[in-house]
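As you look at this complex, bear in mind that one protein chain is not there, while each of the others sits in place.
The block that comes next holds chain A.
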Amino acid sequence: MVYIVGLLSIVFLALAFMVFGRLTNVMKGVSTPEVGEEQYGTTSNKLNGAMFMVFLVLGVIAATWSFVHSTQYFLPEASSEHGRRTDTLFWVSMAIVTGSALLTNIFLFYFAFKYQYKNGRRATYYPENHKLELYWTVTPAVVMALMVFTGWQAWRDIMSEAPAGAQEVELIGKQFNWIARYPGIDNNKLGNYNYKLIDNNNDTGIDFSDENAFDDFTNTTELHIPVGKPVLIRIRARDVLHSVFIPHMRVKMDAVPGMPTRFWFKPEKTTEQMRNETGNQAFKYEIACTEVCGRGHFSMKMNLVVEDEDSWKKWCAEQKPLLTSYPEYASRIPSNLRAKAAKYLPAADSTATASAGGAATAGNASLR
């Protein structure tokens, strides 16, 4: 391919030089008085007409070749249920529109070529034909109605409420990385958050006055999700707009500061399966950012690990809740919930922080 590009550029440069070479002749020709303005059946006119046909033929060949060549780089079959559906829709729509674009372009270039100026011929005075106009207004309208309808059905299903029992995870965008927050293995519920509680350790702003938050854990390198089960990603942003893009899952949703968004989907292939299918042992699902978010936008990414439910549960169990990693946050736990939090806190620590807690909670009240 590199050679083809090189070759093409050389051909093009050569053409360009040729053109400029000819131009010098043209320049010389400029000063000579041109023939009467009625002369349109000249060589130039014929050449331009012919060029349209040449362009059409070469263009179709180039488009076909480049498409066939590029298919190997397209994303592999979608790894999610809705993704396979939208892919089918995409290729069907693509076939329809490519066909119609090709057909109309053929007419355009062929008519240009066929009806080029001839001395003595007169154009046909043909200002309107209502039947024809009606026909080509209605045809696209019907085709489009069908495309819209199938698209709308898919859209409605994809955007529907997540099914009950969907596994929730939270994905938070910030300049320039993603942070995943998991609901924890004990209650499997995401706790409350408040952006004013964000600091260096609590980078998602978990609010520990909510007992659901005690077992929440976060990580910044990988998002782990189970396969074969609906996953609901709750999305938010800390600073500016971001957009969650999981190309292999056909998932995209903006992350908006102050307005949580969500997207649910059903992953169907584990990372392992994809490795075997693509024959690439280094294969990784990835999450990219597709809403410009600043200098590091292009490098904002996270890996996505899809695994079967058992190993996912096992992985979750290995993770330390944020409260365990940073027991100092125990001071934010209201006294009535302290007993429930005890199991997440190191034994020695829990009593000490508990006694100091009262004052600290009062101090923190201003945060809310």
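Please note the rule applied: contacts are C-beta pairs under 8 Å (C-beta built on N, C-alpha and C of every residue); 3 or more make two chains touch, one makes a residue touch a chain; residues count from 1.
In the analysis below, contacts and distances are computed from a predicted model.
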Chain not present in the shown complex, as UniProt names it (candidates "Aerotolerance regulator N-terminal domain-containing protein", "3-isopropylmalate dehydratase small subunit", "ABC transporter permease" or "Cbb3-type cytochrome c oxidase subunit I"): "Cbb3-type cytochrome c oxidase subunit I"
Among A:G59, A:P163 or A:P346, the residue in touch with the chain that has been omitted: A:G59
Residue of A:A141, A:A164 or A:A347 touching the missing chain in the full complex: A:A141
Residues of chain A (touch criterion as defined above) contacting the omitted chain: 1-2, 4-5, 8-9, 12-13, 16, 19, 22-23, 26, 29-30, 33-34, 37, 40, 44-45, 47-49, 51-52, 55, 59, 63, 66-67, 70, 73-75, 83, 86, 89-90, 93-94, 96-98, 100-101, 104-105, 107-109, 111-112, 115-118, 121-129, 132-133, 136-137, 140-141, 144, 147-148, 151-152, 154-156, 158-159, 174-175, 195-196, 198, 205, 235, 238-241, 243, 245, 247-248, 250-254, 256-259, 261, 282-284, 286, 288-301
